[in-house]
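Apart from one protein chain that is not included, each protein chain of the complex appears where it belongs.
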Amino acid sequence: MDIRTMINEETRTLEVFPGESLAALLRRYGYLEVRTGCDTGSCGLCTVWMDGKPILSCSTLAARAAGHSITTIKGVGKEGENLAKFLVAEGADQCGYCSPGFIMTVLSMKKELKNPTESAIKHYLNGNLCRCTGYEGQTRAIKKWLVSSKGA
Amino acid sequence: MCYIGQSIEKIDGMAITTGEPVYTDDRELSDHLYVHIVRSPHAYARIIDIDVERVKRLPGVELVLTHEDVPATRFTAAGQSFPEPSPYDRRILDAYVRYVGDPVAIIAADSKATAKKAEKLIRVTYDIFDPVLDPKTAIEHKSKVHTEEDLSCHFDFGCRPKQNLAGSYEVGYGDMDHALSECDVVFENEYSTQAQAHAMMETYRSTSHLDEAGRLVVVSATQIPFHVRRITAKALGMEEDQVRVVKPRIGGGFGGKQTMASELYAAIVTLKTGKPARVVFNRKETFSMSSSRHAFHINIKLGATAEGIIKAIDMQALSDTGAYGEHAWTVLMVAGHKSLPLYNQAIAARYQGQVVYTNKMPAGALRGYGVTQAIFAMESAMNELADKLGMDPAELRLKNIIKQGESNPILEGSSESASAKLESCTLNRCIEMGQKKIGWQEKYPRKQISDSKVRGVGMAITMQGSGIAEIDSATAEIVLETSGRYTLKIGATDMGTGCDTILLQMAADALKVDINEIDVLTGDTDEMPYDTGSYASSTTYVTGNAVLRASEDLKKKVLNGENAPVTGSGYFSGDTSPPPFIAGFAEVEVDIDTGHVQVIDYVAAVDCGTVINNNLARIQVEGGLVQGIGMALYEDVQHTSRGHMMTNTFMQYKVPTRKDIQGLQVEFVPSYEPTGPKGAKSIGEVVINTPPPAIAHAIANATGVHVRSLPIGPEGICMGIIKQQSKVALIPDFVQSKC
Partner (left out) sequence: MLNMKKYVAPETLQDAWSLYSTNPNNVILGGCAFLRLGKKKIATGIDLCNLGLDYIKDHEDYVEVGAMTKISAFATHKHITQNFKNILPDCVENIVGVSFRNTATIGGSVFGRYGFSDIVTALLALNAEIELYKGGHMTLSRYLKAPPKFDILTAIRIPKDKDGRYHYASMRHSSGDFPMLTTAVCRTDQGYTLSVGARPLRAQKAKKAMAYLNDILKTAEQVGENHLQMASELVCEELSFGSNMRAKEAYRKHLCKVLILRGLKEVSNGH
């Protein structure tokens, strides 16, 4: 079946299999920045935005994208790149595999929480697993980025 | 500019964090076949009959292979230098299946959906055997995991399949009985560590195709491209030069990608069909059909004088390698070699170990590689010994640890006639630094916070190695191009660690050029010089030394007047394996009513020699500490009584999440290793070892409950507290068993 959806602000008509996940659909259509890490909605790697809110694309039916807007890290422009720079500057990039989904969640956090404490940051991001960094480097990077974003 | 110690950003950082398609499954692959592996539902069985006729007739299925269709060659999947110290006990597909998940058939089809449909059409008749599941009863078990006549080993490391033994090892010195007789206090107990999963974010995946010259090209997220090349050629009956292995960016390895997991399934499909093939393990397969850490049971006896001098250390280890023996003997051996030398006042030290086959997913290489397990036992015992002696555990260590300049017969590089000397070590200062940063004087051993909350502090020390002496080797090349730029060619395998970047730093520093003038070429066995790969904490030390030698060689040639392009080449293989050291200190808070435990602070004081890249080294420590905290408290590979793995999703296998980590402090206390590149040693593995014993110690100090088996759960702590309070035995030895 075909659906009409908007991906990274581009309107598209995509062929969707009934039981297909949004993650599989996106990768099939070349949005390789969307990665998956598990089969159970547990790791957060596949996080994209639907109508501006972070969701698990591995646990969302592709058909549900019909009439909605989907944003991947390639659709958030400079803000995502800027946050990535802070991660890289901290050395908290490591294998990078969790980063795109993680960045989408952090950007969303910035929209929802004003001046979050470290505890609030950790709570918001708790569903994004990382096996390489031990999390602290990512937290340092986020804090620095939040401060720099205020000044911008 | 001096690049050593600078926090240079990783050269691949922006690409990997912003979603560029640089990983194995992102690479373009023209019309290809999906490879699906059909797996055994039984822990131990023989395939009496396997009927794939209906599969072959299903539209969209290109190929189906059973054990009757693949080469009979046995090999090891272990990423080790040839001749491998692992038994050749594997076939691509075997008539015997030895664990739940062991491959039974390979299906190649036009889509994943077709392949899954095809699986349902396979009919297999099994002769099911009683599986060997408990390592403690493996040796006497009537089932033998490996009965094949053609199992072979390159040398005798104690592999005795008829006893379900994959290997045995012993190392030591001195007269143990005599040493113990000189001791005033003897402490003995058994400690157990669990199988742990790598749980790297990128699962196992490979692709393969034939190039225009008909050579097999394997693209894999692997830590061991050259070993993959050799093993693939052997398993498929090809010449090695007909195989090329390409390694893109990797989404984490931690040793899991030091064993071949997926490559051969794609490769054999390509060979048989001439078509490109792709195999991607899902998370379930990655958890339950690859490898894990070896579970160990260690009995340790310590003898000390009343003044706290440890004269005797005696360890017996039993390791569980699961269904296949890759890394079995080497993990067993390294456990002893990289724990005993820590305590250099002992007049007798001994490590005896056996590793057994069981019908579970094979164990393999996982960060720490046996040392993690041995350190849990040794350091937990040391802490309990300190209690018995009435001594501060930090003081006990300071009295007994090996110091820079001392020799020890078990250190790498020792021979029959001479003990190796420890050339670099700041472990004593690491202990003092750690004590200061955790607040040891104020907090040891415990502090009551409220009626229900109590805090305790604990500690542990560790060593590891830097590469495998006389076995790991690396060649590096640096080319001064006609453009005036440089190309650094390395075979080490960056899996996120940033080794591409730190080796680049070393080259730029040695050549005295700007780092941006050097390009790194890596990840292709056709293009890069030989390197054993990134494992055994070898890359900084072994490949780093090769890079420095290549730099010197290039400088010499240029000074001699050679015109560009000029290639400088450097080879290194070390005589020793200089140990890095860490002193780890944990502070925990325990809810004594529920047993819930939270690590509220962890300090790691690290001697990795010279720190090449401060940021990357720090993150390596933090990442390793968190994996160690996971091993201490949350992670546990568990099986049913029929050998089915229960923990094959992230829902059941719990790696630490962000909220579980409340504070990590990393302090570097660098020594200078004279044989190391710019004085560096290694950092990759040592970082995971201290949390389990340090946390167990902190919990014991907080609550009085000693848990000697990992992971430590709230139930064990809580029931232990209740037992203490009521002084009524609930379940005998409850605190010693897993909760």
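Labels A and B are assigned to the chains in the order they are written; within every chain, residues are numbered from 1.
Following the convention adopted for this analysis, a residue touches a chain if its C-beta (ideal position, glycine included) is under 8 Å from a C-beta of that chain, and two chains touch if they have at least 3 such contacts.
No experiment lies behind these values; they were computed from the predicted model shown.
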{"item": "Sole residue of A:Ile70, A:Leu125 or A:Ala141 that reaches the chain not shown, by the stated touch rule", "value": "A:Leu125"}
{"item": "Option from B:Gln242, B:Ser407, B:Asn614 or B:Gln638 whose C-beta touches the chain left out", "value": "B:Gln638"}
{"item": "Touch list for chain A against the chain that is not drawn", "value": "1, 18-21, 24, 40-42, 44, 47, 53-56, 58-64, 66, 105, 108-109, 123-128"}
{"item": "In chain B, positions touching the absent partner", "value": "593-596, 633-634, 638, 646, 651-652, 654, 656-660, 713-715, 718-719, 722, 730, 739"}
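The rule we apply is simple: only the chains that are shown with their structure count from here on.
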{"item": "Distance between the centres, which are taken as Cα means, of chain B and chain A, whole angstrom", "value": "30"}
{"item": "Of all residues in chain A, those that touch chain B in their complex", "value": "32-35, 37-40, 42-43, 45, 72-74, 80-81, 84-85, 87-100, 103, 122-123, 125-137, 139"}
{"item": "For the chain B and chain A complex, residues of the former touching the latter", "value": "7, 9-10, 12-21, 23, 26, 198-203, 249-252, 254, 282-284, 495-498, 613, 615-616, 618-619, 621-627, 649-651, 655-659, 661, 664"}
